[in-house]
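First comes the structure, then the notes that go with it.
Of the protein chains in this complex, one is absent; all others appear in place.
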Amino acid sequence: MIIVMKHTASAEDIQQMITNVEALGLKAKVIEGVERTVIAAVGEERVAGIHSLESGPNVDEVLPIVAPYKLASRELRPEDSLVQAGSLAVGSGQIGVIAGPCSVESEEQLLATAHAVKAAGATALRGGAFKPRTSPYSFQGMKEEGLKLLAEARSQTGLAIVTEVVSPDDVDLVAEYADVLQIGARNMQNYRLLEAVGKSHRAALLKRGPSATIDEWLLAAEYILDGGNQNVMLCERGIRTFEAHTRFTLPLATVPYVQQKTHLPVVIDPSHGTGHTHLVPAMSRAAIAAGANGLIIEVHPNPSKALSDGYQSLTFDQFEETMAGCVKIAEAVDRKLGVMQ
Amino acid sequence: MIIVMKHTASAEDIQQMITNVEALGLKAKVIEGVERTVIAAVGEERVAGIHSLESGPNVDEVLPIVAPYKLASRELRPEDSLVQAGSLAVGSGQIGVIAGPCSVESEEQLLATAHAVKAAGATALRGGAFKPRTSPYSFQGMKEEGLKLLAEARSQTGLAIVTEVVSPDDVDLVAEYADVLQIGARNMQNYRLLEAVGKSHRAALLKRGPSATIDEWLLAAEYILDGGNQNVMLCERGIRTFEAHTRFTLPLATVPYVQQKTHLPVVIDPSHGTGHTHLVPAMSRAAIAAGANGLIIEVHPNPSKALSDGYQSLTFDQFEETMAGCVKIAEAVDRKLGVMQ
Amino acid sequence: MIIVMKHTASAEDIQQMITNVEALGLKAKVIEGVERTVIAAVGEERVAGIHSLESGPNVDEVLPIVAPYKLASRELRPEDSLVQAGSLAVGSGQIGVIAGPCSVESEEQLLATAHAVKAAGATALRGGAFKPRTSPYSFQGMKEEGLKLLAEARSQTGLAIVTEVVSPDDVDLVAEYADVLQIGARNMQNYRLLEAVGKSHRAALLKRGPSATIDEWLLAAEYILDGGNQNVMLCERGIRTFEAHTRFTLPLATVPYVQQKTHLPVVIDPSHGTGHTHLVPAMSRAAIAAGANGLIIEVHPNPSKALSDGYQSLTFDQFEETMAGCVKIAEAVDRKLGVMQ
Partner (left out) sequence: MIIVMKHTASAEDIQQMITNVEALGLKAKVIEGVERTVIAAVGEERVAGIHSLESGPNVDEVLPIVAPYKLASRELRPEDSLVQAGSLAVGSGQIGVIAGPCSVESEEQLLATAHAVKAAGATALRGGAFKPRTSPYSFQGMKEEGLKLLAEARSQTGLAIVTEVVSPDDVDLVAEYADVLQIGARNMQNYRLLEAVGKSHRAALLKRGPSATIDEWLLAAEYILDGGNQNVMLCERGIRTFEAHTRFTLPLATVPYVQQKTHLPVVIDPSHGTGHTHLVPAMSRAAIAAGANGLIIEVHPNPSKALSDGYQSLTFDQFEETMAGCVKIAEAVDRKLGVMQ
């Protein structure tokens, strides 16, 4: 931690900061600059109370030096993590492809989609049974009945099931049916949910909140890892910016940046990341080219009849074509796309 | 709903859209423009499936006409709502002031703060017992013990208690001790929590998520209202933007804008909204001048020793001075600041 | 400058960085932390090449310590600057009010507005003669003819004239007629224009670009100050964020923040900052309550006939009412609003 004092700080203020730093169990090293004094607090920065240094007398700024997360950091674990869950493998050269409808709507809809996405090369099936919806007047999901249909789809196709869990109370139920527990963007900082998933034996797919910083996202992953669950995939699904022509802005530089900071694999969601069907194929290819470890794509037999997210879902044909494009890109970057375990 | 067709749309595409609109129970009115055709879908827009119109053939854009919320809208209820909870009154000319520490840390800290903020004119006491923290390594709150201290502070000062609830399972417990259930920014779209608070008899303070649109925020309020709880206060606490010198950007235009759209009162949080002690007094005054119905301000006996948010907390003296400034502004806008019920 | 090395940095990398730091004429102080090494570069940070330190071997981050501007900083000049230009005084307890139409459209429109805003308490008249317009198909301004009308308005009312200059070639012409040269948000980083205005004897009003950081804005002011022109007013007119219900997001915390960093006065533009007539009065009051040194407000005799910005212009009556509200707020913060020199 670097503490930058104001140029008006007195010798007394500086002494007070040294005392404050030492009270946290850190060593204080004072650097007298030309215009102002800087104090380096050397030691473990991840202690409760570290941020209170900012409210000391005549402090201008407090600059952290180490990342606030530990278990998620590549410093702790230099090699890539490979997350496996049934047919899905993500990380370490394997690119997983999770595809399926936004919501499970019916047996017919789900099974048709499951067979179609498998045929096109997907390695897992997505489908929401518990749906967090912006409006209380929107379709809220088929709940346990939806989970049963997902299990049926797995038994027919062999595809691992990825589905969202929205409440700590539901983790056991969802884990009974699913291979991967998805934590949605809206729940990225629902810490009770993160703790419950941390205790589950199922892999987790943690979506980034639309205004979460990378540090906040990795700290959310840290909650799950700290709970004992090491099978965590990160999922970038777009951030909120002033751009209005896309639903969110999909910042693909997240991929190489995060891969440098963490050993956890990164999956890209071009469906939510753009919000428009016609932008999904290009962004799927771009994600693979940027080095993403996986894709999660919304596919629906008839998007214009979908109960949710139809405007960003691919038809079966569009998905097949998108996969064909991605396979070529994966080869160009020496990765394997969509190889089932 | 206005559906703008692409200029390449055929007569068949337009006919298809008319059919899609009518399938939702709406009437379709076609307007042939110079460059393209527009279809107005007349009727109740708030139906499941309305957004799927966007994935129809050769549709360029779909523009909603009515607000997606009903119960929260001023169209339904033209007069201002007044929310009362113990000593706190917010709305209809009454400006409530909620003050206290970020976290309940000890009996001494809490009671000293409670007496100090009451003396300075606060009408409710805030204090977190269940703390949602970005890092798993940060102080997580005193939990039920903290709630008991809050109740003790109320019995000594008469101040209504405002405290956060982070999980649906805790709503009953928190409601036993608190007058107002705060839903934090991170949980604004935790719908299970919103539903549980909707069934509570306690008033709710709903913070805006840092990247939530106004519509998303009012739809979150709609979940609570739809559950039967009509005592909802909105709280603007800053949005995430590129500005780095403040923790969040506090957009005070929210106040007059939201007051035009909804009957619910709007409280401003200048502590989180700026993230720096020295900016809180000016933004408190500005909030009142903009017409805010209340303030929620972090106050701590010794901010540099606080277990959380010290850098944005006021000392007792700073709070007293801030209140004195706000009283004058309230008079200038013909409102009453901090009158206890 | 603080250089944070990666945890993988070797002794050689650190030695290289020390060499790089010293090559810039700075002293290098090495702080060995628990997880990584930090190098403090002590000396004048504002040298060409300082940023290249970031591309050294195994550097994780480079954190600046001092503000990049000098002449604009309060460290150089602790007391507030008072900018005076004809009837307008801004800074040091004086709150200036600049009002008038977006564009000068006709003699009748301009003179009527000039008399009306003066009667309501404005201390300067705004009006665009050279208009930078987003679309080439929009009204581009009356140019020199407009400047002549502005001069006529001054001679009738005594109000100082504030008008935009969009090109270095026009500075002399505009300075012939105007008291204050406005640099618009789009031109905040048009350095040739800043240099030309820096050589003018007229005061400058420098609008913040909608995505400019505070440092970039103050560095733009530095160009003008460095050119020799010390009469610079800053103008916050809103930043671009994801908020769509306002044209821009007006971050009033800019006022107390910037006033701490610089001696230059800060004017708020609630017209562009909100983009909607009905939000202007509340944000004008809030700006004064936050401590703004001035306001610049769009007023038009008949906004629905305006050739530009009608949707954010006040009528004469609305402006009069807004001023009445602001006068009360100014009294509440012990400032004087709208006193002509």
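First chain written, first letter: the chains are A, B and C, and each begins at residue 1.
Everything that follows uses one rule, which is that contacts are C-beta pairs under 8 Å (C-beta built on N, C-alpha and C of every residue); 3 or more make two chains touch, one makes a residue touch a chain.
Just so it is clear, the model here is predicted, and its values are computed rather than measured.
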Answer key for A:A23, A:L76, A:A119 or A:A332 versus the chain not shown reads A:A332
The one residue from C:S52, C:Q260 or C:Q341 touching the chain left out of view is C:S52
Across C:E75, C:D179 or C:E222, the one contacting the chain not displayed is C:E222
Where C:T37, C:Q94, C:T163 or C:N187 are the choices, the one touching the absent chain is C:N187
On chain A, the omitted chain is touched by residues 211, 213-214, 239, 241-246, 249-253, 255-257, 260, 273-274, 276, 278-279, 281-283, 285-291, 325, 328-329, 331-333
Note that chain B touches the absent chain at residues 2, 4, 7, 29, 31-36, 38, 40, 42-44, 63, 65-66, 75, 240-242, 244
Contacts from chain C to the absent chain lie at residues 20, 46-49, 51-56, 62, 68-69, 132-139, 166-169, 186-187, 189-192, 209-211, 215-216, 219, 222-223, 226, 239-240, 277, 303-311, 313
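Here is the rule we go by: only the chains that are shown with their structure count from here on.
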Separation of the C-alpha centres, chain A versus chain C, in whole Å, is 39
When centres are defined as mean Cα positions, the distance from chain A to chain B in whole Å is 26
Check: chain A positions touching at least 2 other chains come out as 240
